[in-house]
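With one protein chain held back, the other chains of the complex are shown just where they sit.
Residue numbering begins at 1 within each chain, and the chains themselves are lettered A and B in the order written.
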Amino acid sequence: MAREFIYLVPEIIVLATALGVLVLDLVLGAKRKPLILALASVAGLLAAAGFTANLMGQRAIVMADMFVIDSFGLVLKVVILVGAALSVLLAVGFLERPKSHPGEYDFLIVASTLGMMVMTGSNNLLLAFLGIQLTSIPLYILAGFKRNDSKSSEAALKYFLLGVLTAALMLYGMSLLYGLTGTLNLTTIAARLGGIKTNDPVLFLGMVFIIAGFSFKIAAVPFHFWAPDVYEGSPTCVTAFISAVPKIAGFAVLLRLVYTAFPALTPQWTGLMALMAVLTMVTGNIMAIPQKDIKRMLAFSGIAHVGYALIALAVPGQNAMGALVFYLLAYSAMTAGAFTIVVAVGRVSHEHQITSFAGLGTRAPVLAAAMTVFLLSMLGFPLTAGFTGKFLVFSAAIEKHYVWLALIGVINSVISLYYYFGVVRQMYLTPARATTKMQVSGLVWLLIAIALTVTFALGIYPEPVINLTRHLVVLFARF
Amino acid sequence: MATQAVIWLIPVVPAVAFIALLALGRVRRAAAPYIGLTAAVLSLVGAIWAVVAVGRAGTINFDFIWLTVGNVPLKIGMYIDPLAAVMLVVVTTVSLLVQIYSIGYMKGEKRLSWYYAAVSLFTASMLSLVIANNFLQLYISWELVGLCSYLLIGFWYEKKSASSAAMKAFIITRIGDVGFFLGLALLFVNTHTFDFSAVRQIVAAGSLGAGTLTAIALLFFAGAAGKSAQFPLHVWLPDAMEGPTPVSALIHAATMVAAGVYLVARSFFIFEAAHPAALQVVAGIGAFTAILAAVIAVTMTDIKKVLAYSTISQLGFMMAALGVGGYTAAIFHLTTHAFFKALLFLGAGSVIHGAGTQNIYEMGGLLKKMKVTGWTFLIATLSIAGIVPLSGFWSKDEILTEAAKSGNYIILGVLLVTAFLTAFYMFRLYFVVFTGPVRDEHAHESPAVMTYPLLILAVPAALLGLAGSPLLGNWFTKFIALPGAEHIAAAPDYLMMGLSTAAALAGIGLAWVMYKRNLSEERFGRTLFYFFNIAKRRFFLDELYQFLIVRPIMRLAAASAWFDIKVLDGAVNSVGPLAVHGGYRAAQFDSVVINNVYDSGINIIKTIGEATRRRVNTGLIPRYLAYILAGFVVLAVIVYVLFVMVK
Partner (left out) sequence: MVPLQYYIIMSAILFTIGIYGVLARRNAILVLLSVEIMFNAVNINFMAFSAYITPATMVGQIYTIFAVASGAAEIGIGLAIILLIYRGRETVNVDEVNMLKW
């Protein structure tokens, strides 16, 4: 029993960090409180990341078979933790917080992160549900963090109501599945499904309900409606967090669910994923084109990226799983980088129109160059993370004879050029409205440098990560 | 070993120059050209070294492992065979001359260091494309040159048309790249390597199905068609003329646009192993592009657009040559074309610089004002028209010979007509611009820094062809030939030489008659009237025109002082105006239909997006809830029907 807790050390650290931040928030004096609390949270998150990395290579199922420790989950947890730490840093100096309790933001981020870690490791539907709730509830609050801004409240309400509805659908599906198999454990479900006809409509309905619930978290079409509105309304730091980190956990739990519990239903869920992938790519790209607000544009672009990643889920197999993990890493790096720049530019222009990037190439050349790199990466330009990711995903699809799916994906990535280069065009090929140079804080440079490093590293020298992702898929519980 | 180091440096030096220019450019703008120039000179020296080394020791191929995916090593490497060596020299020479020329042409430009930085980055990427030893490296460089092209077309972004043209060029070439990318993935999935020589072995071993190979070949060709502006992806190139003229010379005439031809040449062994239809598609598209663009070029009044369509047409020539199996002919023409077309563009830039306009009808008599530009332009014009013994003659003749040898007489016929049209539109351009009365007294010759590159380029534009001519024993052809084909000496085909010369002379003659009438226009009109004696058919032709020619075009024609009733009346009626009018119709087709397909494609997507977001993303929570539920039900039903009930 005591041994099992070793595997849970990262989660415990994160929990302690969350509670510690709350307590510190009450105890400390007001002076420099935001910075101290942020640093404390970052320290906790990074410590947890360190412990997680330390567990790498181990395999175990703990807590009455509910919680899986495997390299697949561990890698994604490290990414989630680092992403959360960066989000906490991003908020320092950029977020208007209530004077009395500035630590609420950090607490909510850390709490949500704990939820994501639970999601990523769960081998049980109950735990997955609790993980989702623990992730979502802080996010609802974060979306409405600017209390005096009605747009922010509206974002929170939309996120909340749509989230609760899909949670209800998911729960209903779980109850059906429970009724059929008598268990909530993913591994046991797979075993018991052997005795059930795979064309049982109730089983199918249960599976689709659950997948729908998880698809909400990753904003796959048709469960994506919250994304653009929430991205636009939330404070941009929160948007950066929502757009990158929870999606990783969402994909992790989705992948665990279908691979662990439903191997018997592979044709059905691959079909569903393929259909959602196409819808998601097409919708995301088409809707991104007419957008004028950069946060909405990035929301739809993010939806499109989820579509590309779903291709990897629609194609069963090890290469596809590795490609999915790689794509998630690439996606979170470039999205986080792009949003950091949106935050920095929004700080000066006080708006988020794409036109506010006009002339950035002369006003802040390095910032503009970095933004160009992130946009090129999203586009799938060679030597960036996005290219490697797309190449892995599409070749995995072609390998399994899903050429049509790859074709749709590549065509979509051409369409995406139109709106990504809309921004590049603003930055380089449009005269600036203001000629003053833009001042950017050192913290922002740090975050951008990290995102740039990852984006380039995954593009220029992806070997370690590709091999890691392939390797860890072998260590995935079922293989 | 030393050779390897030198070859590495060829692309690395301009890349370093790019970084240096970005870093230092702000501080020392005046030094910018010299940083770029130094790099270009070093690259040129390296390229010459490489050619000599290849000539001595044969193909150089070396690489190192960049990364290992699974157990598949991906490499970065250098593959210098004669093809790559020739391309290296072409790219470095043209790049160097263009950079020298730009000192004069871009004088006083605010963003001069950015200009040189982008040109250096382009040179580095293009060189890396040429020496790549695997398809992945080639693809990476391929995208990079596209990006540089985007940046340089939009260099004068204060002009809205420039930034739209940049966007359009990038999008349209990316459409072709869809094919290239998928072909790459298909190749990799089937062979687990990108390496040229490894793929060649696998293809030679016959372990790949003809269907797969054909698919790969056609997908690659889609990419090549985008880059090399082949129908229907050619529409970006004329718009790309919004960029500075030296850039047009470098990127959109001599080097980048030839990358498509290079790709097909590089993967020629795939095309050969594929179903014959693959090469037939290449030949067909190439020939069609050649004639279509030539016809359109006849009507253009912007000097750069004439040259742009001419480039498209000549690239079509090369593609057609590849399609009929004329590998060496295509590369030969690519090489000669790079020089004479670069010369034409730089000459055009000099003309624009001196005359201050791009409209050829606002120029005239410039030969008197601009001696060097005029005479070098004439050399290039004669060369592209295919006059013995200039470069263009030999390479074009070789293509025609190959077409004849392949027995594909439709392609041959089309190419002959294109050769005729080429001579016609080029001399139309020459006569209008350089002869006749002086229209602008202020026109002046460009500074020496611009005219010297013209003089230097005139040498290969005139003489390079001799290297591949039977006079020198087809040295070039043998050098470039695919392994095993070196000894198939092309016997000089005098019939073809005669035909192509006849076509060229006919074109020049027609242009002379139609556009140089200021000498004795009436007499020529009358002479030709009797000569062809088709007056009886005049009524029929008039009616046909009425029927065929759209009014606005008619008005345009009437507005032009050159479009004199006498000519319409005259015997030239049968050919000249037909070509011109055909050109207008083709231009109309080009701008209305093809461009509209592109524009409306984007517009349709935009409209759909706009409509959906107004109707669906209404911002109303109840709607969203309903859409989610409805979407869920629809999804579930579709998947249920497809995957549960059907089984």
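Convention: contacts are C-beta pairs under 8 Å (C-beta built on N, C-alpha and C of every residue); 3 or more make two chains touch, one makes a residue touch a chain.
If you're wondering where the values come from, they're calculated on a predicted model, not measured in any experiment.
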Using the definition of touch stated at the top, determine which of A:I6, A:A47, A:A60 or A:L171 touches the missing chain.
-> A:L171
Considering the complete complex, of A:P10, A:G83, A:G121 or A:G233, the missing chain is touched by A:G233
The listed residue (A:R59, A:H101 or A:K151) that touches the chain absent from the view is A:K151
Among A:L184, A:V238 or A:L313, which residue is in contact with the omitted chain in the full complex?
-> A:L184
By the contact definition given up top, give the residues of chain A that touch the hidden chain.
-> 126, 129-130, 133, 137, 140-141, 144, 147-148, 150-151, 153-158, 160-161, 164-165, 167-168, 171-172, 174-176, 178-179, 182-184, 228-229, 232-233, 296
Interface residues of chain B (partner: the chain not displayed) | 613-614, 617-622, 625-626, 629
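Keep this in mind: only the chains that are shown with their structure count from here on.
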Show which residues of chain A lie in contact with chain B when the two form their complex.
-> 157-158, 161-162, 165-166, 169, 199, 201, 204-205, 208, 212, 221-223, 225-226, 228-229, 267-268, 271-272, 275-276, 283, 286-291, 376, 381-383, 391, 394-395, 398-399, 403, 406-407, 410-411, 414-415, 417-418, 421, 425, 428-431, 461-463, 466-467, 470
Along chain B, where are the residues that touch chain A in the complex?
-> 66-70, 139-140, 143-144, 147, 150-151, 154, 157-158, 162-163, 166-167, 170-171, 174-175, 177-178, 181-182, 184-186, 188-189, 602, 605-606, 608-610, 612-613, 617, 619, 621, 624-625, 627-632, 634-636, 638-640, 642-645, 647
